[in-house]
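Every protein chain except one is present and positioned as in the full complex.
Per-chain residue numbering starts at 1, and chain names A and B are given in the order in which the chains are listed.
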Amino acid sequence: MTALKPVNQKAWFLILPVFLCVAFSAILPLMTVVNYSVQDIISPERRVFVGTEWFTAIMRDEELHQALLRQIGYSLAVLLVELPLGVMLALAMPSQGWRTSAVLVIVSLSLLIPWNVVGTIWQIFGRTDIGLMGAALQDLGVDYSYTGNAAHAWLTVLLMDVWHWTPLVALLGYAGLRSIPDAYYQAAAIDGASKFDVFRYVQLPKMRGVLMIAVLLRFMDSFMIYTEPFVLTGGGPGNATTFLSQYLTQKAVGQFDLGPAAAFSLIYFLIILLLCFILYNWMQRVGTQDKEGIHE
Amino acid sequence: MARIELDLAHAYRPNPTHDSDYALLPLKMCFEDGGAYALLGPSGCGKTTLLNIMSGLLAPSQGKVMFDGKDVTRATPQQRNIAQVFQFPVVYDTMTVAENLAFPLRNRHLPAAQIAKRVGEIAEMLDMSGQLNQRAAGLAADAKQKISLGRGLVRPDVSAVLFDEPLTVIDPHLKWQLRRKLKQIHHELKLTLIYVTHDQVEALTFAQRVVVMTRGRAVQVGTAADLFDHPGHTFVGHFIGSPGMNFIPAQVQSGQLQLAGCLLPLTHGLPDGAVTLGLRPEYVTLAQANAGGAVPARIRLVQDVGTHTLVSAQFADHVIKARLPLGLALVSEQEVWLQLINDHTCFYRDEVLLP
Partner (left out) sequence: MQLALEGISKTAGPETWLYNMSLAPAAGAVTVLLGATQSGKTSLMRIMAGLDVPQSGHVLVDGHDVTGMPVRQRNVAMVYQQFINYPSLKVRDNIASPLKLRGETGIEARVQQLAQKLHIEPFLDRYPAELSGGQQQRVALARALAKNAPLMLLDEPLVNLDYKLREELREELSNLFASQDSTVIYATTEPGEALLMGGYTAVLDAGELLQYGPTAEVFHYPDTLRVARAFSDPPMNLVQAHWRDGAVALADTQTLPVSLPLQTSADLTLGLRAADLHTRCDAADVALKGVVELAEISGSDTFVHVTTPMGGLVAQLTGVHYFDLGSPITLYFDPRRLYVFGADGVRLLAPSKDTLEGRHGAH
C-alpha cells in the first residue's frame, strides 16, 4: 500500500519568493556586515584582514562605553515614565459609548506621525523664539536651551519620547483592561475592596501579559532610537544625547570607518537579541503560570 | 444570616405593556433565614437576573427587596453583606489562599489574630488547610471555586451566600464532592444559601425548596417531593424528571374523562371542560386489557437504559413514555394497555394543576 503524499509539501514552494526576498534584504547584507567587521577598509579598493582586532578595540573604547551607559539610562528613564503614565491613561479611558472611539482616535494620533516630523515638531516647540514651550519657559524665567544645556537636552528628548510613545502603552493597557470580566469587579466590591485594592489585586495582575509586551516593545525601541533625537539635538550638546545608534552612525558614515562600525553593529545586534531573548523567556514563564490555573 | 423578602418586577423598558417586556414578571417570594434554596430553570428564564437583584448588582425596575425587614433595594452588595460565587472562579491571583480568604476581613480592619483564626476555621471546613500558603493562581478550578466560596463564608455575619451556576467549569467527578461539601456547610453554618442552576440534579440535591422558573416567572416553589409528585404547573411537570411528564389533552364530561375516543373513569370530581392529563413515566404501568383507567397503545420504541426500560408507545396521536423494569419481554409494534388513571395522575387546566 502506498500512502498518498500529504498535501502540505506544496507549501514550501509558496514561501520561496518570500524566502528569496528575505535573503536579499536581510541575510546577504548581514553577511556583508560580518565580512566587513573582520577587515580594515582603508579605501574601497584596499582591504586588510584583521580578524578580531576591531572587536577587541570596541571593548576598550571609552566613548562607546559612555554611549552605552547613556543609552541604558535613557531606556530605563523611558520605561519608568511611560509605563505608569500609560497605565493611568488606560484606566481613565472610557469603556462604553461614543466617547470610546473618540478618545481612542485622539490618543493614537501621536503614534501616526512620521518620526523625523516628531523630531522637527519638538525642535520648533522647544525654541525660545518661536516655540510655544521654549517661549513659555523663557517667560517663566527658566533659562531653557536644549542646544546648550545638556540636562535640558536630555529632558526634552525624554519628553518627546513620552509624548510620542505613551499612547502605545495606553492602548495596550486599555486592551488588557477590557478583557477583565465584570465578575472580578463585582467580587471585589462584595469583598469591600477600595479602588486602590481593585487596581492592585485585580486590574494590574490581569494586565500583566499586555504590560510585558509593552515593556518589551518600549525597551527595544528606545534602545534602538535614532531619528527623533538626531533631528532634535543631533546628538548634542557635545555628546550629551548621543545614544548608541547615533554613535554607530557617526562612526560608520561620518568617519567612514566601516570595519569598526560593522563590528560594532554586530555587537549591537547581539546585545538586542540577548535582551529580547531574556525578556521573551521571562514573559513565557509568567504566561504559563497564568495559564496553569485555567486549564485544570 | 438574613431572611430575604422580595416583592418586585423587572422590565426591560420603562413602561412595560406585555409580558415579553418583563425580564421578571411581578413576584412575591420569601427566603427564610438559614434555608437552602435553588432557582431552577432553562437559559433565559430570569434566574440570574433575580439573583443579581438579590445581591444588589442590579436594581429592580419596580418593587423592593427586604433583608430582615429592612428595605435594601438601593443598597450595594457590600451594604447588604452578601457573598456571591460566580460561574467561573474569581480569585486574586497574586495572593496566596490564606491571603485570599483574609481579604474581606482585612478590609473591615479586624485584628490580625482574629482574622488568622477565622481563616483557619474556614480552610478546615473546605479541606484546604494544607494549601493555605500556595499561590491561588496555580490551583485547579474546583479549588479556586472553594476559595471563592470561602471568601464569602469567612465573614461571620454574612447575610446570605448566592451561587450563580458555580459548578459549570468543574469536572463531573469533582462535582459531587463539591455538592457534598456545600450540603455539609449548610448543615454546619446554617446560612441562607441561594443557588441558581439549570441542572435539576444540582437543584434538587442542594435545596430544601426549589423555585422553578420559566420566561421570567416563578411557576412553583416546593420541595423535591412536591415538585415531583404534585407539579403545580405543566412546565414543572415537563422540566423536572428525565424524561418529563406525559401530557395528553382530554375532555371531562359528567364525571368521566374522554381521551381520544376512550372513556375513563375519574377517581374524584373535576369540573367539566378541557383538561390536560399529566402522568410521569415513572408512574405509567402495564395493565390488563380493558382495565379501568387504562388505554391501548402500540409500542414504538423499547430502550434498555441500563437500570430500567424506557418504552415509547403511540396512543392515538400522542406518544406516552413509560419507565418500566428490565426483563419484561416487550418488542416494537406490540400492543399493550397502559394504566393512566392512578394516585399519581394530575390534571391541568390552562397549565395549572386542578386540585
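By definition in this document, a contact is a pair of C-beta atoms (placed from the backbone, for glycine too) under 8 Å apart; a residue touches a chain by one contact, two chains touch by 3 or more.
Fair warning: this is a prediction, and the values are worked out from it, not measured in the lab.
Peer 1: For the chain that's not shown, point to the residue among B:Ile240, B:Ala297, B:Val311 or B:Ile341 touching it.
Peer 2: Selected residue, touching the omitted chain: B:Ile240.
Peer 1: One chain isn't shown here. Among B:Gln200, B:Asn246, B:Thr276 or B:Gln339, which residue touches it?
Peer 2: Of all options in B:Gln200, B:Asn246, B:Thr276 or B:Gln339, contact with the hidden chain holds for B:Gln200.
Peer 1: Residue-wise, where is chain B in contact with the chain that is not depicted?
Peer 2: 42-44, 171-172, 176, 179-180, 183-184, 187, 198-201, 204-205, 224-225, 227-229, 238-244, 280-282, 303-308, 310, 323, 325-327
Criterion: only the chains that are shown with their structure count from here on.
Peer 1: So, what's the distance in Å between the C-alpha centres of chain B and chain A?
Peer 2: 56
Peer 1: List the residues on chain A that touch chain B in their complex, please.
Peer 2: 181, 183-184, 186-187, 189-194, 197, 201-202, 205-206, 289-290, 292-293, 296
Peer 1: Taking the touch rule as given, give the residues of chain B at its contact with chain A in the complex, in rising order.
Peer 2: For this pair, the touching residues of chain B are 55, 57, 76-78, 82-84, 86-88, 90, 92-95, 103-104, 107-108, 136-142, 144, 148, 151-152.
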